[in-house]
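First the structure, which I've put down as structure tokens, then a few questions once you've had a look.
Only one protein chain is missing; all other protein chains are in place.
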Amino acid sequence: MKRSISLLAGAPLATRIAAGFVGFWLVLAVAGPWVAPHPVGAFVDQDVFSGLSARFWLGSDYLGRDVFSRLLYGARYTVFLGLGAALLAACCGTTLALWATLSGGMVDEIISRAMDTLISIPSKILALVLVAACGSSLPLLLLICALTYVPGNFRIARALAMNLAALDFVAAARARGERKFAIALHEVLPNMIHPLLADLGLRFVFVVLLLSGLSFLGLGVQPPYADLGSLVRENISGLTEGAPAILAPALAIAVLTVGTNLLIDALKPEDKR
Amino acid sequence: MSAPHIEVSGLTVAVGDVPIVSDISFAVQRGEVLALIGESGSGKSTTALALMGWCRHGGRIASGTIRVGGMVIEGKSEEELSAIRGRHIAYIAQSAAAAFNPSRRIMAQVIEPAIIHRIMTRQEAEAKAVDLFRALALPSPETIGDRYPHQVSGGQLQRLMAAMALITDPELVILDEPTTALDVTTQVEVLKCFKAALAHCNHGRGATAIYVSHDLAVVAQMADRIAVLLKGRLVEEGPAEQVLTAPRDAYTQVLVNAPHPVPAAPAGDDAAPVLSVRGLTAGYGRVIDGMPQIPVLRDVAFDLPAGGALGIIGESGSGKSTLARVIAGLLPAAQGEVLLNGSALPPRLEDRSLDQFRTVQLVFQNADTALNPAHSVRRILARPLQHYHGLTGAAADRRVAELLDLTRLPAEVIDRPVTKLSGGQKQRVNLARALAAEPKVLLCDEVTSALDTVVGAAILSLIEDLRRDLGLATVFISHDIHAVSALCEKVLVLYGGTPVELATRAAFNGSRHHPYTSLLKSSLPTMDPRWLDTTRAPILRGFRVEGLCPFQPRCAEAVPGLCDAVPAPLREGDGMRWLCHHSPSIKEQA
Partner (left out) sequence: MSGAKTGKASLWPMVARRVGSAALTLLLVSMVIFAIAGLLPGDAAQEALGQSATPEQVAALRHEMGLDQPAPVRYARWLSGMVQGDAGQSLVAGMPVGAIIAERLPNTLMLAGMTAVLAVPLALIMGITAAIRRGTWIDRAINLASLSMVALPEFLVATVGVLIFSVKLMWLPSIAMVSAEASWSDTLRSCALPILSLTVVVVAQMARMTRAAIADQLDRPYVEMARLKGASLSRVVLGHVLPNCLGPIVNAMALSLSYLMGGAIIVETIFNFPGLASLMVNAVTSRDMPLLQACAMIFCSAYLLLMLVADMVALLANPRLRAQ
């Protein structure tokens, strides 16, 4: 932790800005309910789709509720569902990848074929079919988003693990008589951490986009809960007026995803020239 | 004497503010060959490339002047330099296999310099290329240009690259370690072609050339002048003969009197073998009737007494490293057996016991990939201590310190990540890890090939000391014939996976050999400048026929009707075992 902070202090401006955006959202997602100026479901404005004002920082929505407060609450679902699903996908994908790589032969064949099958179903299509079949409660959404991105993570992790497994230090460990589990844990995994973290960030971006997309279609987070995508959906009638109620949550998602993406890119080791 | 053709003075190339080479000055007359000699990282390639105004890795020419035939190089724009590169100054790279574009035909690439600089039509350029192919003794010169780079051999590609460089009749040719990636026998052939082609350049007046190399013996054949670089500085420059016979600088003296390892004391040959290999056949792919689809090793056999040393030599692809992997269990053998103290070692890793793992330790060729970059030195050495001996805590720390001491590593490296160590230090850690197991047999797979001469020699003498002090039986796998013949009591020569000769040191250092061993030994360059002209180029006719002598297609002494019809018999005598129809041939004394 200390190292990553000192790393950021010396980083270029763009990195610090990107890190600032991401940190800002993480803090808001945790602290949102405490800083929200208005109760989340209260009809506080006489007007609907009002503009920016001192009382309603981001205006009011189609029922006259405070957009800023609803945004703070909505961010929790977007951020935590996204993080949870990305973490779950990365853990499952990487575990399967290590297992496949070190077992080789039939095990590798079967796992890889299964993952190839899943990856051939475009992620949105897979999520839609799963939602249609299982419904969209919050835990189910988390699982669906995770399952959708397991194959992608598996593919990356397997490629990394395969390259590492071909190196001499893995052969040295095998010739020493180490067990597969120890090789995976001590020799292979530590060398995959950096690219895997980058991939985790990328999966997080994908999950947030998928999840808010589903919510935007009315197939994601269901009332009474609302994530950022749901906020865009419920205020879509304000589009022709250019209401902040529709732009604010959409921009909020963009700041979160673009910020994450820029941060990953900035933390990537410089490509050698 | 006319003005020098090339004049470099006070050249400094820097990345940012860090100089890579500094204050280099030399001059070359028209038609002369200047060699730049030094270790990796000495700045010899940087200096040579600066003559084309080209700096790698974001470097720049910080100061100094470069004149090539009246042209000013420093301070020119990229466009101006592009007009010179390939037209007036041509470059021959180290690895032709990497320097040729894999997806374009050879002819298109060879004539590209002439096309870019618009000095010939395509037809003229192709005609000239074919002439050059012929002059460089390339097979089927009319059609070889239609092939893709992967369809010709490494030695041929290197010569094709020479054709690419010479097609514009450049004033200056830069050869950057052009034979380093080749086997010694191929090197002879390529060097002969280069020497002839350079001499014929510019209508027989000879090209001016810069020859970059780390190998003094090669340079002795090619150069008129030699410049020696050390850590980015020029330490000595002078006529080749003077530098080779009477070097003034201390570093050059070290290079010239190459540190040949001191012949090792023999272990008692009558000691019971600790490692025996019998009829070993191994390879890749499915095994049918004890023969793998792609056989790499065939019918290999040897004995290694406790504390003894066996050398294994052969060119790349001869199966040397595979043999080490088979003994270590990484590649199960298809046939034959490996005996450890008289009892058979299971071929597969899964069936070996912890003690069997411990007894045989493999030291990998490349310490960069053999050590886990995520680990510190302590962790790398502590792991086998815990794994084999159950040592943890203070006892393990003590033993790690001992191992560092044993391999002559400074104690403060202990908590460094291996990525922060020098090449030589990494190789010592690699060795220390094997010693941590307290093995009886040490398999050293080309342990010095990635290191500079002086560093490599130190590693070899360390291994030799350890062998003597700890009584380790050692298998040396190497392409360095000098080192092997000095360190090992027995030498096994592999050709295409088949053992063609197994000789005691005395016999190996003698003059009676299998024809392949003779070829290998005669292909080793010496400091004698006449060596290249008096050495025969190797021949190649036909292809290897399964069951017959594998060396027959390249053998100068093959007897028609015998060697290409009857399998070679295994003969024994005079401290040798060899696979040939001939009695060991007597090499003509040069």
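Observations
Order as written gives the chain letters A and B; numbering starts at 1 within each chain.
Keep in mind that, in the parts below, a contact is a pair of C-beta atoms (placed from the backbone, for glycine too) under 8 Å apart; a residue touches a chain by one contact, two chains touch by 3 or more.
These numbers were taken from a predicted model, which means no experiment stands behind them.
Between the chain not shown and the residues B:R60, B:R122 or B:H150, the one that touches is B:H150. Among A:L130, A:C145 or A:L200, only A:L130 touches the chain that is left out of the view.
Contact with the chain not shown here comes from a single listed residue; of B:S95, B:N202 or B:S461, that residue is B:S95.
Residue A:T117 is the one among A:T117, A:S137, A:N163 or A:S237 that touches the chain missing from this view.
For the chain missing from the display, the contacting residue among B:M52, B:V184 or B:L406 is B:M52, taking the whole complex into account.
Considering the complete assembly, subunit A touches the hidden chain via residues 14, 113-114, 116-118, 120-122, 124-125, 128-135, 205, 209, 212-213, 216-219, 229, 232, 239-240, 242, 246-247, 250-251, 253-254, 257-258, 260-262, 265, 271-273. The chain not shown here touches subunit B at positions 52, 54, 56, 78-79, 82-87, 90-91, 93, 95, 98-104, 112-113, 116-117, 147-148, 150-151, 164.
The rule is short, and it goes like this: only the chains that are shown with their structure count from here on.
Centre-to-centre, using mean CA coordinates, subunit A is 49 Å away from subunit B. If you check the complex, the residues on subunit A that touch subunit B are 167-169, 171-172, 174-178, 186-187, 190-191, 272-273. Those residues of subunit B whose C-beta lies close enough to touch subunit A in the complex are 57-58, 325, 328-330, 349, 352, 354, 357, 361-362, 364-366, 369-375, 383-384, 387-388, 433, 437.
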